[in-house]
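Heads up, one of the protein chains got dropped from this complex, but the rest are sitting where they should.
Per-chain residue numbering starts at 1, and chain names A, B and C are given in the order in which the chains are listed.
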């Protein structure tokens, strides 16, 4: 994929998350540089999340130095960089501020799979520290906590989803929050019965097929296109 | 009704359910073929639910073989097929992913009629297995569970509504979820007092009149038209 | 006010209630005929609530007979007629299906003033019978229950608001439901502390000034106009 195409994909992904309220005035989506350089594309600190454009994604190295241009990365770029340094399988990282997931962490509720789609995510744990991930040590701590997982919650703060592609990281971020919402709604009126590990194994395998994840992307892309015709800089 | 008209009706029905959040990136609406062939129209596996069009509905037989064209049905077409095979009175089936109904099943709450419109639906029970209905045995199990009812919930998964027409299956799907939402809201703050069987009998008879069901369809059709002028392929 | 102007006011009122979800596919707004004839204007049974137009309001007498044209009133016109027959001070009646108010009745919670605006309404009680008000005796029973009040809830069904003008009946219907929503939200997390009768007396007097009620109408009218420029038949 060219950098230009990746920028468009990232902008669309962030816009689709914004439309769903999974990011707000903050939030950043990154992708590992596809051209072999050690670094990532990430939306600049000053990018306006409700009007995000492909040109808002800047190339930086893992220390946050701009590889081109003058704009600076968000202070939490370390979250992305430290994950890329540890996870060669990861090509996309998104840090979100999802309402329901975050509320669960505020009351000390562990995230549990209560929807079929949640089975795709595997285990999701909560990083206990409440802080902006604005330093190498904090980024390293979070990345070590994440380990080999697809996603983690961050206490009273947000969530992170990582994957081999922007599309998959997006879909995981959506599934993560939709499950948290259902878990919250269930907790409001009773005790949710999460999927068993056996159910998760079968359902997760079935629903992880690329065509099914692709459908979620396409679904939200069509909704975003409905709302606004132009998604690219010109 | 011609197949072309039925395709338009199905596309509108699915779009109206999407607008209300009763289906999401998944969900399928089918109708028995009106021309005597053994089979159904159903939206294709790869159809984008937020941009659904009449042409997305493909004709298949009860084994899922395309009667024309190349597109494939959703893996859960068995849910539809097995119901049509058992219920000659049924000409339309919709499988939804309704938020509130599903949350009730996640905490083991039985669906109860707490709105007047719910009286139209009769008894609604919950299918206990959490699974994609992607095989003949699972489809048969669900269809047998449904029996002669108008609707059923599917635990931690979704719902199904069946009727003699696309319009009625749509309205039932709406009533089902609206009632579940009110039941959930009631459970949040107290113990809901469901309608008695006697109230259900009187009210159900009164509110099942075709003109009243038609009003619900017209209401949502006008809202959908407001949002988008063109509902048909061209 | 001319009948034509009243029709426009009624259509706008109903549209503004629909936008807020206070009516749904059902709901009817009426006004006493301003020309001395014994009867009322009310939206016809077959009017589409999401596309309501001034021409949808038909003139009927208190027995439901059309004074002109062929369309029929909603089956619950008796609710309106019986109130007009008892309350010479009332010139507008609206029957709504408000979500939060109705949920309160479903769990046996009495409506309580927890917002300042609620003080405008006075006492609001709940009619205990769950039924469509589709006969003279039921209409009479409801009207007698309402007595001299401005509004009442109807158990597991809806609400009614009556006033000297369409504008005031509209504003009361809004205040009624907004208060019920806050009461519900409060009940979710604690025990709401309603306004005392003394607070209600002072605040109700202060907030009942016509200019303040007018502001609520204007506020919603501007929002409705934003969404759709044409509010009239042509």
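What to note about this one:
Simple rule for what comes next: contacts are C-beta pairs under 8 Å (C-beta built on N, C-alpha and C of every residue); 3 or more make two chains touch, one makes a residue touch a chain.
Note that the coordinates shown come from a computational prediction; the quantities given were computed from them, not determined experimentally.
Looking at the complete complex, one finds that the omitted chain is in touch with A, C.
In the complete assembly, the contact with the undisplayed chain comes from A:188, out of A:20, A:165 or A:188. Contact with the omitted chain, checked across A:29, A:57, A:77 or A:100, is made by A:100. Interface note: of A:7, A:32, A:49 or A:223, the residue touching the hidden chain in the full complex is A:49. Checked against the full complex, the candidates C:85, C:116 or C:136 give a single residue touching the omitted chain, namely C:116. The residue touching the chain not shown here, chosen from A:20, A:109 or A:206, is A:109.
The omitted chain makes contact with chain C at the following residues, 114-116, 182, 185-186, 188-193, 195, 199, 202-203, 206-207, 211, 215-216, 218-220, 222-223, 226. Where chain A meets the missing chain, the touching residues are 24-26, 45-46, 48-51, 99-100, 102-104, 106-109, 130-132, 134, 156-157, 184, 187-188, 228.
What we mean here is this: only the chains that are shown with their structure count from here on.
When chain A is laid over chain C using CA atoms, the rotation angle comes to 180 degrees (nearest 5). At the interface between chain B and chain C, two copies of one sequence, fewer than half of the residue numbers in use appear on both sides, so the contact is built from largely different positions.
Averaged Cα coordinates give chain B a centre that lies 32 Å from the centre of chain C.
Look at where the CA atoms of chain A average out and do the same for chain C: the two points lie 46 Å apart. Within chain A, contacts with two or more other chains are made by residues 188.
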